[in-house]
Structure formats: C-alpha cells, structure tokens
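Notes follow once the structure below has been shown.
Removed from the display is one protein chain of the complex; every other protein chain stays in position.
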Amino acid sequence: MYPFDVKIPTDLAAARKAFEDADDGLFLAGGQTLIPVMKQRLAMPGTVIALERISDLAGIKAGGSEITIGAMTRHAAVAADPDIAKAIPALAKLAGGIGDPQVRNRGTIGGSLANNDPAADYPAAALGLGATIITDKREIAVDQFFKGMFETALDAGEIITAVRFPMPECAAYVKLQHPATRFAMVGVMVAKVGSTVRVAVTGAAPSVFRATEMEAALTLKFEPNALDGITIAADGLNNDIHASREYRAHLIGVLARRAAQEAIS
Amino acid sequence: MSKISEKNLIGESVRRREDFRFLTGRGRYIDDIKLDGMAHAAMLRSPHAHADITKIDASAASEIEGVLCVFTGAEWKAAGYGTIPTKSAVRKFKDGSDLKEPPHHAIAIDRVRHVGEIVAVVVAETRDIAKEALDAIEVYYAPLPAVTGLKQAAAEGAPQVWDLAPGNVCLDFGLGNEEAQKKAFAEADHIVTLDLVNNRVTAVPIEPRGAVAGYDAASENFTLWNSSQNIHANRDTIAEAALKIDKSKLHHLAPDVGGGFGAKNGVYPEPILICHAARLIGRPVKWINDRAESFLSDTHGRDQVSTVQLALDKDGQFRGLRTETLGNLGAYCGTVGPFTPTGGSSRTQGGPYKFDAIYYTAKAIFTNTAPLDPYRGAGRPEASYQIDRIIDYAADVLGFDADELRRKNLVPKAMLPMKTPMGLDVDCGDFPEVYKRTMAMTDRAGYAKRKADSEARGMKRGFGVCAYLECTGGGPKEHAVVNFRDDGKVGLAVGSHSTGMGHETAFSQLLAGHLWLAIDDVVFTQGDTDATPLGGGHGGSRGMEVGGSAVLQTSRAVVAKGKEIAAHLFETTSDKIEFEDGSFFEPGTNHTMTIRDVIDASNDPDKLPDGVQPGCLNIGTTFERGIISIPNGSHAAEVEVDPETGVVKATHYWVVDDFGTIINPLLADGQVMGGVAQGIGQALLEEIVYDETGQLLTGSLMDYAMPRADDIPPMHVGYFEDAPTAKNLLGVKGAGEAGCVGAPPAIVNAVCDALKGYGVKHIDMPLTPEKVWRAIRAAQA
Partner (left out) sequence: MPAIKLRVNGREAAAEVDERTLLSTFLREQLDLTGTHVGCDTSQCGACTVDIDGITAKSCAMFAWQADGAAITTIEGLADGDKLHPMQAAFREHHGLQCGFCTPGMVMTAVDFAKRNPDPSDDEIRHALEGNICRCTGYHFIVDAIRTGAKAMRG
C-alpha cells in the first residue's frame, strides 16, 4: 500500500473540508471494497477520509410510504431490520445476500452506491425500487445517479447521507452469485411501485441498468409469463471467464421471470 | 508418567492433541516466527510469460532507506549456485533417451519463461519497504512468443519453451502391452472413444508459502524454517544441488504447516534465495508469499488432456483400454513434475475393473506457465476420472446400464491377489463388496421421490458412481525414534510431516497404545532434520503406511529391549517374558514389572545386564516399505441441476473405502471428506486459467472459485476393514488422497445422468453454470 493521510471527521462540514484540503482525497465508508483495492495498489488516495465517526449517518427510519436508510448503515443492519422486513422484504433479502456475514457487518449502503461496482447488489435495489439518493448537497433521483462503470452523478467531494426507498406493492431480487466473490454474476430486481414497474439488472453490464422492454411487458401484465419471448441483446454485456455475454443475456431473462414470480408469491 | 492407558488405542477416534493450540491461536506457523534482527524479503516477479531480460537496473531500489540488499540472476549466476533438479522417477523416453531437463535456477537468468518467475529479490527492514522497493527496480524485457495450452504447445510450429526440448516434449512414456491392447480392441464388439480434459487446478492451502532463513558465519551453518511438507529430501536438494554446501550445513525445520496437499512438497526458489540473502546481510530473513503470488508461483496440478478408448464385448465385458495423454509441466520440471502425467497417471489405469489388456501412453509438455507438481492424488485422480467417466459414457452411448456394467466388470475377490495389466500388485480387497456396500448406503429407495420432487421444481436430479483404485507413493523409508525423558515424558520424533492430517495424535496414539502409556505423556516432534536421521515428509498418502509402521516398529523394538531388561531382573531369558496390559511378566511366576519400572531400570546401570548402556530404551528404527498399498473404494453422488441457469448443486455424497486397518476413524473421515471436497471443487468450481499470451486470469480468490460450506454436501463415510494388507506393519492402505480420486468422476457422472434426457453426453470440468447451460443447449440444437 502507498502512504496516505487519514482524516476522521465527526461532522459533514469537517468531512467536506477535509476533502477540499486533501490532495486526492477519498472517502472511506465500510471499506470492504476500498481497503482490499488499496492493498492491491489499485487505489492510491492521498488522503483517506473516514466517514464512520460522523453521527447520524447510520440508521433506518420508516415513515409513511418510505424507508430512509442512513448511508453508513451496514448491510447486516438492513438485512435484520424489522421495518424493512415488513415493508420491503426484497431489500432485506438482497442485503442479507451481499458478500458474506463479515462483509455485511462492515459494508454500507452508501459506500456500495457511491462505488457503483458493476456486480454489486445495492445498485439493483436502488434502481429497481426507484430510490432517491440523498447527499450533503441535494437529492438525486436514482435514474440520474448511475453513470457508468464505477461512475455516479456524485460531484467530487459530495457525500451520500441517506437513501430513501419508496415502499413497493411488491418486489423481489434474484441473483446468480459469482462462484468466487459472491457478487452478482447477474442480479435482477423486479418491483411494482405504485403503478410503475421497474426491472433493474446488475452484474450483466458495465453499470446497473433498467430492462425497459421487460418493464413495459410487466406493466401490462405483472406475471412471469409476460416476459416470455423478450430477449436481451448480448451486445455490450460483460464477458469474462466466469460468464460470457450470451450467458448473461440469457440469465437476465431467467432471473427476471423468477423475480417476477417471487414478487407476486 | 501420570497414568497407563487401559487399552490398546488402534481403532479409537482419539481426539486430536494438536487441537488445543490450534483452537486457542497458539499454533506456530511460519509467519508467526519473529527473530531478532530479522529482515524481510520480497520477490520481483515477471509480468511476461516469455521474454529475454535485456537489462535490470536496481540502483534506485538499493538507495531506498531501509533496503538492505537487492540481487538478480546475474549475481546469482556469478555466485555459482546450482540448479534445482527434478526427482521424477520416470527419466527415460520410450526410445531410451534421457528426459529433457532444463536448468531450473532459483531466479531467472537472462530469460523468463512464465508469469511470476522471480527476476529480482529485495531484502529490507520491513515487508512494506521491500514490497515498495520492487517498484523501483527497472527490468527491460524483450518479449518472445508464448504458449500456454497443451495442444497448442504440442502442435507443430509452436513457440519453443526450451531449445533442448524440441516440440516442447520433456518426456514420452508408455506402459502396458500395446500389442495385447490392439488385439483386445480388434476382437471386441465395441470401441468407445472419449476426449477428456482434466482441468488445471491449484492446492490453495489457506496458509501461503513462506520461509525464514538464518546464517551463522562462525559455523557456516544455515537454519531454514520452511512451510514445507518434505524437509529431509528438500534439505538435500537445497543444500547440495542449489547452495552447493554439505547437507549437514543446513538445518531444515518446518513449524506448524497450514495445509499442503502436495503444493508444499517440492523444492521452491524462494527459500533458497533467502538463504543466500541471510548469508549476504548476516541477519535472518523472512519471506511470506501473498495470495496473489501464491497463484503465480505455487505449483499447479492436473492439467492433462486425454483420449480414452474402451473396448468391450456386446455383453458389456471390458476387453481393453487405451489412454493417450498430454500432460502440462509448465515451464520447468517440478520436483516430481514429469512423473505425474507419465508414471503417476499410468499405474491405476483401468481402476478396479478387469481387462485383458491396457496400454497407456503420455507426453509431458513444457508450456509458458507455472510449473506443475503433485496435487493430492497426482496422477491417480486423472486415471480414475478416465476410466469411470468412460464407463458411464459407454453405457450411455451403447445402451448399457452403468451400474450393471460396473458390477459385471469389477475384479472379483477370487482373482486376488493379482498383478494388474499395469503391473500393480493388488494383494487383497473385495471390490464388488465395497461397491455393494456403497450402493446400499445411498438410499436408492428414496431416490425416485427426490427425483420427482426435483422435477416438480423444474430441476433435474442425477446419480453418479465411481469405483476407484488407488496406489500410495512418496518416500519409502521413515524413521521413528523414542526418547524416555527424565521428566517422565516420552519423546517421539517422526520424519514424516503433518500439514493437518493429525500425526501428532495418530502417531502418539500408536506409541501409547502399544506401550500402554498415557497418550498425554507423549511429546511429539516433527519437522526437524536434527530430530530424525531421515524422513520422507508427506506425500502419496504415506503417513500411516510408512510413518505409522515406523512408530509401531520402534514401539516393538522398545518392548523387545524391555523384555531383555525384565528378563535380566527376573533372572531368566527374554523369550520367557511377555508384555501385556503395560506389564512385563514371566507367565507361571509372580515376576512382573510395569513398563514404568522397566523405563526406570533402563536408566539405572545397576539394573541392566552387562554391556547394556543406560538409556537403552531410547531407540530409533527405520521402516522401509516394500510394495505400495492399494487403497480402493466406491463413491456415489447425487446432484441437482437447474437446467435454466446450469447451476449444479451436489446434494448427497456417500463413500465406502478400503483403507485396510483404520487407526483413528475420526481422522480417516476427515481425510476422506477433505479430499472429496477438493474433488467436488475440481469438478464444479476450480480452474486455473491462462490466456493465450500467458497471463494468469485466475490470480486471486476473486477469480479462482474455492468450494465453500454451501457448495459441499453432507457426506457419509464407511469403511471396509476386512482386508488389511500385509505390505506394512499396520495393515493400512493410505487414506490421504482417495477422496479427490473418486469425487470428480462421481460428480460428473451424476451431472451427466441428470442431463441424460437432454441428450448431453459429456461436459468437461469444471462444470460451471455456463458450461452446463451450453451443453444442454448444444444437445438440444
């Protein structure tokens, strides 16, 4: 690992200031991606700004038709939360299937979304459920948030503070896990929020995306067989030693049908 | 001694003595060693698969604060060090010419031949400094064409890894009677041909390799602590061949070793390089591999492609078997390397089945990849996969029932003892009975319901079997020495080495059981070339067969000497003395003394016969195995396949093994289950992948898929103990490798059975979801 400075702010203003002062600063949330990546020298921040001591960044609030999850809330807390289990069980299940127990004890929702790993689970939850990303500066509708592989709409130094999820009528997340990392080889979140159907796909492409043709079909008829005959083009999908783009395209169809089935079950 | 054990301990599931320290964090592994003044080494490894080194500039690295020394192949060559030789037991081509052994220096000289080969070494005050200094070394490479795949390397016009090995062939090999095989084929009704890939895998012991070297300038002695499973043989090679010193000048020790599975058996460059570094800087030097480096530099295993042909009559009787194999060696001959695909894969060809004739032929091929060496089984898993896979394939394409085919062709008990067509001495066993017992365990009655349940969920269920024949290997000699100490404890040192198998318990159990001592009073030593004059380390499932026999032989020698002492004190002759229940006594008299009394007497000159020295019970003996034993057994697996995604889940696993006498059933179970899990890993998950330019694509645990708890089914293990072998003192047949010999064919057979309805005939390992999905699609197209 290359040398770096550490800042441990206790409020957002100090975190912002630390970023402004830093030469090549990087925020550290749960660290379950960033620290291994730094060990491999694939990330070389000049300053690491740890967000873990900032009060009020963690916690889950259920109110009305929404659930708001603080950015520093650990995956395990989301998976175990009774309000989430009741209102959005698909989200609890998704969080409970991220990585492994130790990763879930450290990793955070804000960190996962800000990182936007192509194979991460949370981007599918946010995009599939139509979440709103709340930062220290503004609110960003999720459809404007994910910009490409490891890229988001966040400005330099902008900090996610919370994520607000609408409570869906029904939703389900089904993934085929990567055999080595337990990330999603492909994961599909299918949700019906109000009258809107959303289908978000992670693991398959450089960034999470919505399968709009599937959404249209499920809007007409929210049943698995509504997806029959819809194929996803393999062009542009991820292609690696674990799964070819053709196989990933096929999986999207299979997993979307299963998610739709689970959502209505 | 505190107490005398009440019974002989053979067959008891004695709980492990080493566990307390492992469970409380007090194990002492290589990275736990901290010496005064210890410096840290890091290896600069080649990013190229094949390239000339035109220049190395290490001057900037040497200037970094905290860097103690940097050296490269040029200095190594100038220092006059020797190469690491192969100990392959097969050394001749079929035409009698010598195997092509290229010079294997511990560090690249002028040219690199695989990604990960060491080109420079940095020694620094800390590991971090050493690692950072690697970046400051400038190496200029002139890349050369590389070749990684077996068929590509064997093809005409392929890039040449070594000039001395035209066509990249290190060795060719044949075993068996080719004429008889051809005759059998000519007479047979059917000949079935199947091409098989035995995927390249690596052992991944959870403890990465590492070593600590020290040098004493006054005595010119080296001390090397090494995460090794074979310290005696490797001492000889490291000292005499590489460092060019007398082996008495190298004290080689292995602390607790965190798994080996063959990958810690051979001689590696790094320990040799840090010996040099320790002498250079006059301080102890530690090196610990990263996991990423481990994937690049641990020896890999398997990596064979074969064409297997089975000839059989119309009633299903097997007549002949022919296997033609290409085996990947990587860029160098490993310590055993060339033997594995040649001799190693040949001997158990045909498994426990009866054949008129078998012919096996193989070529060992150099490629621009990391060297290959034994991985648990080393040749026998490949042979087992070939025969048991082609049986199911033949049954499928010819319309036989695979179960019937097996039962019809298993060598009947009445044929034993026999010499197989490959020359193996099979002295005892009952293959049909072992197979029958396995099938009886498998709940065939419940299978139809489980299959129906699967179908109802849109899943496919399959059942697969493998009847395997194994043979042991490894060093034929082992030494065990006991030392009755002043504090009442008894020291036991054995030259074999546990990397998790539990020798500390099993060997102590044998000694304590035979001498009627308390097992807690045995103080066990392993992994020290000063503790025993020789040792065979661990490999080839030899631990109990050779090491256990040495312990028993030494125990018997102690009893014999004890009888002499008792006879002297009873004023009789030792042939009149018996030893039972921990006492020496003369039947028909009231003469009796406990072993404790005899031990005390053995140290008292007044109680010893003339000419017998105090300490006479401190005895070491060397056991030498004559003929290797033949473990055998049958595996059965049930799997569920998701045909839409191709995901395979192994749901049930059953094994019955004939390991002869079982010394400690719990430890034997552990060996079987661990081996099965590795076999399931190879069948379903694991593969080392290089791209065509020689870059390693599976360079971390993020890409090399290891079996986790939820990938592995519960296992049921049974033993057939009615056929102890007379080939060693304990009647044991090695247990260590059998699990991963039987598992791959059982699993692949089960998956192919599940997919039979789609017309799938075969899928090469690992059976990843995509491969299974593609196989179903291809079969239906």
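Structure notes:
Chains: A and B, in written order; residue numbering restarts at 1 for each.
In the analysis below, a contact is a pair of C-beta atoms (placed from the backbone, for glycine too) under 8 Å apart; a residue touches a chain by one contact, two chains touch by 3 or more.
Remember, it's a predicted structure, so these values are computed and weren't measured experimentally.
Considering B:G258, B:G301, B:G540 or B:G660, the position touching the chain not shown turns out to be B:G258 (whole complex). When the omitted chain is restored, the residue from B:G176, B:G500, B:G513 or B:G731 that touches it is B:G500. The hidden chain makes contact, of the residues B:R291, B:R450, B:K576 or B:K761, with B:R291.
Against the chain not displayed here, subunit B makes contact via residues 15-16, 18-29, 31-32, 34, 128, 203-208, 256-261, 290-292, 499-502, 666-667, 669-670, 673-678, 700-702, 706, 708-710, 712, 714-715, 739. Counting over the whole complex, subunit A has residues 1, 3-6, 8, 31-32, 35-36, 39-40, 48, 50, 52, 76, 99-103, 105-106, 180-182 touching the chain that is not drawn.
In this text, only the chains that are shown with their structure count from here on.
Each chain gets a centre from the mean of its Cα atoms; for subunit A and subunit B, those two points are 43 Å apart. Remark: subunit A residues 1-2, 40, 176, 179-181, 185, 241-244, 247, 250-251, 254-255 touch subunit B in the complex. On subunit B, the positions that touch subunit A within their shared complex are 128, 132, 292, 644-645, 647, 685, 689, 697-698, 701-706, 768-770, 773-774.
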